[in-house]
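This view holds just a subset of the chains, kept in their places.
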């Protein structure tokens, strides 16, 4: 109550914030108007990255608990939706950065060597905490990205690696889903049959299409065989996953959620999966657009960090995706009419107390 | 050449930047997850405001010179286009802030009293340097906005007021336009006649429209009379401006630019006017959307700064517009076919040396 009145500039630490732009060109007495933009764009990115990590902290707390309470699930979805909103903004920020031309960038580019955006600890930490495995991370010039980091940042990244990732928490939470035991049968068996029947129908369709060139027909049929095999693998009791990163039970649960999404108890879970895909997609998009921008800015020349920048970025666009399995699920969806009916006992458990 | 290698985190002063978020709720031991977002959004705004001021610095340097060189004009347009791009981003940032609900805001809102976004010196400075006159600024709770500022910030704002504004530099630069002297006649006379003829035609059209209710007809005819009077005023040799903030010669020049925009020597000037309107419009939009957000967040309750927040913001949306005169120009445009032909002597001067 006896608190001192708060002043805007003090609250936001503007004395520090607005004196943290110290262009190298200024130090060198070089005229490089756009270095200020370059600094500020990157600082804005780092502020947003901090916010994303702040959200991931609460997600970790909420999602790591067993069981995840209903209140916590609402918060998790909300926090991830906010992360998605922030990521959309980071894509939009590229519009501002692109008002700098390659020629203007040259005014100060060499002064920054060998600094590089690859050294953003926070961005690496976001990738890691979402679930990008160290061994999946594409090496830069044949070296782990860590070699570019300062010892302190390297330690910080190691620590981030020790924490439970969103991917792993998702995998475990999905695998605990209580609705897959359908009494006598199981969702697994009922759905596997339905999918196989449906894919077989697709194969018949292809075989019957006389206009289709032979070579193509073979390719498509092979794709269906591969789909069936990959599906069988995740449904096998001791399956090796068949190329899935999620465990078999987790994939089964994700399918269940996708199919019965409108049931009250499933809705939050459905939002969760959708938002994780949004995040994955927007990060992929950001990487890709970033790659295009770097190409426009630098051409084929070496990046400020000595890397062959845009090619690297383009590679990571795909290979750093964390939730690709969720996208793959679409392969195994079947039309509404072919989806097995929920047993009454399961159906009842998906509603609210007051609606029984 | 013997420069020390630059490291990303050092270059961006991340040690300062990322430790400048110090939530009041943390100090008070209150759990308020969203205060971090609140801080970071505002810090991101302040970073962008700094960038806008950085651009306005160069605009002032370039646009204050007499004459403004052709190279400088290209830079001015470029810098203003960048400001517009940044403003679009500041509108987009509201999407992120709106992921905070009013109920979550309550967790820490009272702790911030009486701090308020009205205390953003940089935002005030941007308005001022674009050309918002001190006497036009809407008072907040019947007091000048300065009374909310710290002495240091008040001084800084006073200093900003001493600098040449974009509006004033525009006014003077327009008034110097060398193409309005058409030898015997003048652009002024030729165009005034053309406009009056055209507005008279509009009036005839209204008088002839029998379906139009009497009351409305009178209103519309009165509007046309008013338009003619206001137009006459700016064209009178010693005109008082007739409600225009720009001087008569400046308005004439702006009209000239709008009509003959495709001529090489006029194109950069046309871009300049269009970009200033973009800036005005996007700032207006930002204020308006900000007002809507504050209403959603706070209801009719008092703002953190003690103001009746959203109503005030909505008022400023209109009244803080700086370049409204440029929007008014449309009133005096006439169809292409009615526009006077350029005298050959003027036409020649609008081209390039090599194209003569």
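Read from first to last, the chains carry the letters A and B; within each, the first residue is number 1.
Throughout what follows, a residue touches a chain if its C-beta (ideal position, glycine included) is under 8 Å from a C-beta of that chain, and two chains touch if they have at least 3 such contacts.
Bear in mind the structure is a predicted one, so any value in this text is a computation, not a measurement.
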Assembly check, 2 identical chains modelled here, expected copies in whole complex 4
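Keep in mind that, in the parts below, only the chains that are shown with their structure count from here on.
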As the complex stands, subunit A meets subunit B at residues 3, 5-9, 11-14, 16-18, 20-22, 24, 33, 36-37, 39-40, 42-44, 46-48, 50-51, 54, 58, 78, 81-82, 85-86, 88-89, 92-93, 95-96, 99, 111-117, 119-122, 150, 153
